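A single protein chain has been removed from this complex, and every other one stays in its place.
Here is subunit A:
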Amino acid sequence: MTEPRWTPYAVLVAIALLAALPSMTSSNYVVGIAISGLIFLAAAASLNLVYGYAGQLSFAQLGFWGVGGYCAAIAVVDLGQSFWFGIAFAGVVNLLLSAVIGIVITRTTRHAFVVVTLTFALLAGLIARDWVGVTRGPLGIPGLPPPSLMGFVFDTSARFYYIALAFSLIALAFLYVLKTSRIGLILKAVKQNDPLVESQGIAPGPYKLAAFVIASVITGMAGGIYAFNLKVIDPSFLDFYYMQTFLIIVIIGGAGSFWAVVLAGAAMVVLPEALRFSNELRMVIYGVVLVAVMMFMPRGVSGWLEDRRIAALRKALR
C-alpha cells in the first residue's frame, strides 16, 4: 500500500513532539511510560520484520530480549565495561546466536519454526533462573548504574529518555529503509508465495535468515536498554508479558504494515494509561478493546483498511 504524501511531515512533527516531551511534562511517570513505549516499539517493529514480512511467527524474540538484557548487565557489572559497550555486546551476542539458530530453523516448516522459537524462549527463561553462576538466579543483578557519555550522566528519567528515543528512531529508520528496499519487497513476496519466489530464481533462505538475525539484534539491544531503564534484571525479564506486548502491537496494527505497527505501538502504550480513570475496570476495558479489534479486524487495522480498498476497487472494476 502506498503511504500518503504527507507522511514525511507527520514523521517530522512526531519526532519534534517526542524530542520536546520531557520539557513538556515534569512527571517522571509520563516520561517513564514513554521510555517503555519507545523500547517496546523497536522490539515490536523487529517482530514485524520476522512475522509480518518474512511470515514466520517467532517467539524467540522474547529469548533475544532476555539475552540482550543479561548481556548488557553482565558486561557492565561483571566485566566493568561501559553501558554503550554493553549494548553493543548484547547486539553481537544476539547476532551470533540468531545466526546459528536461524540457519537451522529458517529451513523448517512454519509449524516447526513456531515450536523451536518457543522452546528457545522458554529455555532462556530457565537459564536465567538456574544458571546462578552467571545470571545470579532468581535474585538477579540489581543496581545497574546509569549510563554516561563523556562526563554526562543519564541519571534522570528525562535524560535516559533520549537514549531510548535515539535508539528507537535509528532502529525504525533502519527497518523502514529495509522495508522499502528490494529486500523488503522480496521478503513479503516470500510470505505471500514461497514457491513462486523460488521459481523466479530467488532462494528464500538468505532473506528469511537476514530478517531473523536483524530482528534479533535490534530486539537484543532494546532489551539491554530496557534493563538499564529498570536498573535491575532478574528472571522476570523473560516473562511472557513482554512477548505478548510485542505480539499485540504487531497483530493490532496489522502484520506486514510498517506505519500501522508504529501507530499501534503508540496506541497500545497510551491506551492502558488513558484508561486509568477507572482503576478496577482498566484491564477489563483494555481486554474488551483488544478482543473487539480482533473480532472485527482479524488482520489488524491495516489489513482491514486494505480489504476495504480492495472491495472498493473490485466494485469500480465491475
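Here is the rule we use: a contact is a pair of C-beta atoms (placed from the backbone, for glycine too) under 8 Å apart; a residue touches a chain by one contact, two chains touch by 3 or more; residues count from 1.
The working rule: contacts and distances are computed from a predicted model.
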By UniProt, of "Iron-containing redox enzyme family protein", "Molybdopterin-dependent oxidoreductase", "ABC transporter ATP-binding protein" or "Signal recognition particle receptor subunit beta, a GTPase", the chain left out is "ABC transporter ATP-binding protein"
Have a look at A:77, A:114, A:127 or A:202 and name the one touching the chain we're not showing. A:202
The one of A:123, A:185 or A:291 in touch with the missing chain is A:185
Check each of A:79, A:126, A:177 or A:291 against the chain that is not shown and name the one that touches it. A:177
Which residues does subunit A use to touch the chain missing from this display? 177-178, 181-183, 185-186, 188-189, 192-193, 195-203, 210, 306, 310, 313-314, 317
